[in-house]
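The complex appears here without one of its protein chains, the remainder shown in place.
Our next item is chain A:
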Amino acid sequence: MLAYVIRRVLQSIFVLLMVGLVAFSMFRFVGDPVENLLGQERTQADIERVRDQLGLNDPFAVQYVKFLGNALQGNLGVSYRQGRPVSEIIAERAPATLELAGVSALFAVLFGVGLGVFTAIRRDGFMANFIMTTSLIGVSLPTFLIGILLIYIFAVELGWLPSFGRGETVKIGWWSTGFLTESGLKAIILPAITLGLYQMTLIMRLVRSEMLEVLRTDYIKFARARGLSTRAINFGHALKNTLVPVITVTGLQIGSIIAFAIITETVFQWPGVGLLFINAIQFVDIPVMAAYLMLISVMFVLINLIVDLLYFVIDPRLSADASTRGH
């Protein structure tokens, strides 16, 4: 198992290096940063001086290594637009996105698994069919439309929940949380549902089909023949066997929840990194864009790694001592 973990970590590092290369290339090829830094009143001497100062005259490889070294130390450059270090800006914005992503992932997993199990057990029931049909809406409607619909119903018509922003936040160290105020909690409901709805329906449909598959297996029939309670069979024996594929998909989906937060954050004007990214694109703020790209890829790689390790926890057949002993 250790060898496997080491191999996976090495693969992850390779992936991150590649993403770093792409992020770095953005600086090189999306316009000349010197043009951006120096205004129109520049002289050729100024350009040369700044180029030298920024190390832009070094060979490509040297620049790349320097970039990586800086990134590792948390130095992601300075935002062109705000003139502040990018790492500072992201640290300021990250709590909003992580809280939003966390709540919607929780929503997606809890409801996805719960409803998936329910619709699998009550396969032909009216409620199950109803849920399956409506879940098609979750899969097929685009996120921004769901967001706007929710805003229309709950913010405009009913006036129960705010339509934008994070509400009041409380600072705990550098982390600003919206969980401790009523307006913060209210504000997170609509964006979290909007962001998690697609993932929820996806997980639900996956759990359902996996569960139906497992319920047909011999070991479930044998568990019934031993008179185990329906609850023990459905939630102990069947659900655990559906988890491996479900965890794979869930892991990937949590990654995309963070990535797709861009749209939801735009719709709800949620002050997270997604909104930061959109604004950065509008102003060609390359350091911010590059940092965002790296951040998202680190998340994806990390989640994938955790998912791979979770397999071992769930499925004993994957463990290293899986040598079949004969009789």
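Basically, a contact is a pair of C-beta atoms (placed from the backbone, for glycine too) under 8 Å apart; a residue touches a chain by one contact, two chains touch by 3 or more; residues count from 1.
We take it that contacts and distances are computed from a predicted model.
A chain of the complex is left out here; the name its UniProt entry carries, from "Cell division protein FtsW", "Gluconate 2-dehydrogenase subunit 3-like protein", "ATP-binding cassette domain-containing protein" or "Fe-S cluster assembly protein SufB", is "ATP-binding cassette domain-containing protein". Here the missing chain is touched by one residue of A:F14, A:F130, A:W160 or A:Y219, and it is A:Y219. Screening A:G83, A:G159, A:G173 or A:P316 against the full complex identifies A:P316 as the residue touching the chain left out.
If you put the missing chain back, the residues of chain A touching it would be 217-219, 221-230, 232, 236-237, 240-241, 314-317, 322-327.
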